[in-house]
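Removed from the display is one protein chain of the complex; every other protein chain stays in position.
Letters are used for the chains, namely A and B, taken in the order the chains are written, and counting of residues starts over at 1 for each.
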Amino acid sequence: MAEFLIKNGFVFDPVLGIKGDVADVAIKDGKIVETSALRSPKVIDATGKTVMAGGVDIHAHVAGPKVNIGRNFRPEDKLFNCTAGHGIERMQGGFSVPTTIRTGYNYAHMGYTTVMEAAMPPLYARHTHEEMRDTPILDQGAYPVFGNNWFVLEYLKNHEIENTAAYIAWLLRATKGYAVKVVNPGGTEAWGWGLNCENVHDPVPYFDITPAQIIKGLIEANEYLGLPHSMHMHANNLGTPGNYTTTLDSFKLSEGIKPNSKFGRAQVMHHTHVQFHSYGGEGFNFESKAPEIMDYVNTHDNITIDLGCVTLDETTTMTADGPFEHHLTELNHLKWANADVELETGSGVVPFVYSANNKANAIQWCIGLELGLLAKDPMRVFLTTDHPNAGPFIRYPRIMKWLMSQEARDQQFDAFKHKDKVIEATNLAGMDRELSLYEIAQMTRAGPAKALGLSHMYGGLAPGLDGDVAVYDFNPNEPYAPDDIEKAFLNAKHLFKSGVQVISDHEIASNGNKRTLWVNARANENPQVMRDIKEKFLRYYTVTLNNYEVTGHYLRNPHVIEVDATQ
Amino acid sequence: MTRTVTDVICPFCGTLCDDLEVVVSDDGKDLLEVYNACAIGAEKFLHSQAKDRITRPRMRQEDGSWKEISYDEAVNYTARMLADAKKPLMYGWSSTNCEAQSVGAEIGEAVGAVMDNTATVCHGTSLIAVQDIGIPSCTLGEVKNRADRVLFWGCNPAHAHPRHMSRYSIFPRGFFTGKGHTGRKVIVVDPRPTDTASLADIHLQVEQGHDYELLDALRVAFRGEKLPDFVGGIPKAKIYEVAETLKSGRFAIIFFGMGVTQSIGKNHNIDIAIAVTRDLNEYTKAAIMPMRGHYNVTGSGQVWGWQFGFPFAVDLSRGFARYNPGETTSNDLLRRDEVDAVFVLGSDPGAHFPFSSVKKIYDLPSVVIDPHETPTSEVCKVHVPVAFVGVEIGGCAYRMDNVPIETRKVVDAPEGMMTDEEFLTRVLARVKELKGV
Partner (left out) sequence: MAIRVNLITGRTIQQGVAMEAGEEKPAYTTACGIIELDPADFKELGAFRNTNVRVTSNHGSVVVKAVEATQGPHPGVAYIPMGPWANMVVNPNTYSTGMPTFKGTSVQVEVAKSEPVLGSLELVRKGCRGELS
């Protein structure tokens, strides 16, 4: 394979602790190597430019059934933005729910090389894998959802951790999944009857278990197996004013549990899109509780979070939180798709317009940024928009701008129709912190890679890591306007993925060699769980057990992470 | 000796039953018996074994007779026809696997085709309605395990989806539905007392074409407002009764079919059926599902969804994807002479399009890829027989509730026959050569 030497760039790398020093980065045989290991490299002149590892997105909805519902039921999302193919690029379309092809290219243009699909309904795993297969360049994995799964509910009712773990191992293998995802634990099962679980002690109809038992049990099962990633959580009561207490209650369920993983992560719970879970107040008079949330996060090092920043765009919300989407369509009266999945989960999709003229939306915008600015350890707080829920992923560079520039934030405040009321309900206006590029690299590269248990592959520029490197037209040592940040990080000059140059001078140069990551956890033989699985398929599923497992050809280029949990 | 292949997926309708058992000869060449399938599904498997099956491509001669040609010639003819056309129509894509659909989409992109699938004459109007109002739905297992109110509107599963009622909707005993049939109230709305209606607790024999009014009347009845004495031929007392039956359930499901999608009103009929479902969610839990016809029409909508963003009627002729039903849909294009070549795979428009459209296909350069001899092959210039997907080759298919299932190969295709995917891959390569890309 080709050798590359990226010379003289300003390097930001939390793994090596380089904070903008001029340095060279060498790539050979798909990996980062010492510069001395190169023989006749192609030299990329990065003088005056910023160099980072490829970005890692820990949470985005980019592939699978509900994403495709969003695409197919929103032709308006493609109005005036479908583009022709040229060179090796195929046709593309869509803004908040882009086609898979645009998804791959747009992430690459931002310098991202790894993106995790945040919620895979197990019964629809094939669909998710087919879409990931058709997403160029990116390494991807998908999180099957567990928080409303009947097996899990029945095992955890009696706190049967070993059985839960055996089932998780089986399902990860059957679906070729990456991690344990939990969405509105118990609430989505309740939605099967049009109901919900509004706090961690609200019992699940019929199953006689509380969300708290589900959350704690899944953390324990996750650590029993020692999976690369921790349990990945979307708590109950998303989006409701006053919900921060539920969020804190959910956080507290991780207390006293220590990580058991050989993959270098330090957390036992990753809580996603925390912006949606940090609301105080009541009704439309809601307010930011970001400080209370971040006080907890900053003082408890066994949890990580991602932001879920509102970007003030028209977008498409989609989540396995079925009751929430119903609530949303009642609120905005836009079209509503719902897809409940037998024995496993549910989901909903509703378009949403976040407007600078809407006080509530402006407060949401503040909360997302407050969480980022209050973070004491950017290695545990990651930049996301819960794409496309709080905004499309192509706004990440805009969020970087807001996090890095008080001037940019002030400009946005001035554009709010209800500026004074927004300032009153939030804390952002009083914050003068401006994140550095090093901190941004922590939040978008090293941090998420570590939390995913993938710091041996991604997130940094240390020799031995994958050759994922982005070069941006940005000189941090010269004066710049806030908008220059967004412009530069939206359009990487060069990008290398596993040692292949996929972007050359801002143009897509290769479709890369995308991989699908999944976790093969081997647990002890568990005849009871296997019997339960057979029984449920025989009696309640509408596909047979033998037609459930996703087989090889859905993953054209799999990368299996082996976990041995036999004991 | 024979062997039995279990868990076989039936490649006929959108019910996509996956519990068939097929007995094949030891050498894997002959298919002997089919168990668990409905009459249509069994026939589909057994017909693949017909001795008079066409196994090589053929080209129509001047005198109307067929001449056998090689697959190479067929690939070349197809690629040239598509590459030379300004705006070819590539239609069908419903009786094939997602792998072939995906290659087909790449060809369409390379030649600037209009891509349309059988939804255009089936549930295309439902897809339009979903774009207007959304769709609260669920998997069929939710119906099996939870539904206690089942409404069939303008569909006749007893004939069109024969095992639907026993596997999912009326008879099965599920987790919360241990009483099976007796625990469910079944309502059928149809202008004919169909065989499905004979299983119903309530049959509303609506006047043909008056579905919109009757659905609207249900919304009125949910709210307890006043109705005229008759709506769509149904007395108001009956409408109030049905409204109450639906509201009082724990989980209501509405299945709908061609009776509403093809009657006058079209997408508006579906709009209001979905609005009825939305309304019901104010009182209880409710879902609605189109009874998709072909076993993988749903899949082609999914594949195009993630590749282009639209589920049918995708016009790629300008170099980027456009979607405008009524303009970019097959029958409108054909009737208005807006396409200059026709490629058909995995469908039979010769039998199922209005004749005025069929005549246009006859007048144009045309190729059909189909294991069967059909009215479509009768009007096309080249007919390419291929292996049966789901019988002689596997591949992904999407059930009517969008659940993807991988179909199985149970026997070998006759020697030397290509699959859809192989043929399309060859055509794509040849198109690229011709286009110089």
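Everything below uses one rule, namely that a contact is a pair of C-beta atoms (placed from the backbone, for glycine too) under 8 Å apart; a residue touches a chain by one contact, two chains touch by 3 or more.
All of these numbers come straight from a predicted model, not from anything done at the bench.
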Chains in view that touch the one left out, judged over the entire complex: B
Residue of B:Thr15, B:Ser102, B:Thr125 or B:Asn281 touching the missing chain in the full complex: B:Thr125
Residue, one of B:Gly350, B:Pro365 or B:Pro404, that touches the chain absent here: B:Gly350
Touching residue (missing chain; options B:Gln302, B:Ser317 or B:Thr374): B:Thr374
Residues in subunit B touching the chain absent from view: 12, 38-40, 43-44, 47, 50, 64, 120-121, 124-125, 128, 156, 158-160, 162, 191-195, 197, 205, 208-209, 258-259, 261-264, 266-267, 293, 312-313, 325-332, 335, 348, 350-359, 362-363, 372-375, 378-379
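Methods note: only the chains that are shown with their structure count from here on.
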Subunit A and subunit B: spacing of chain centres that average the CA atoms, whole Å: 35
Sites on subunit B touched by subunit A in the complex: 6-7, 9, 18-19, 98, 102, 106, 109, 127, 130-142, 144-146, 167-168, 174-176, 250-251, 278, 281, 284-285, 287, 301-303, 305-311, 316, 318-323, 396, 398, 402-406
List of subunit A residues in touch with subunit B within their complex: 63, 65, 67-68, 71-75, 77-78, 82-85, 90-91, 93-94, 97-101, 123-124, 126-127, 130-131, 134, 150, 191-194, 206, 326, 329, 334-343, 346, 349-350, 539-544, 546-547, 551, 554
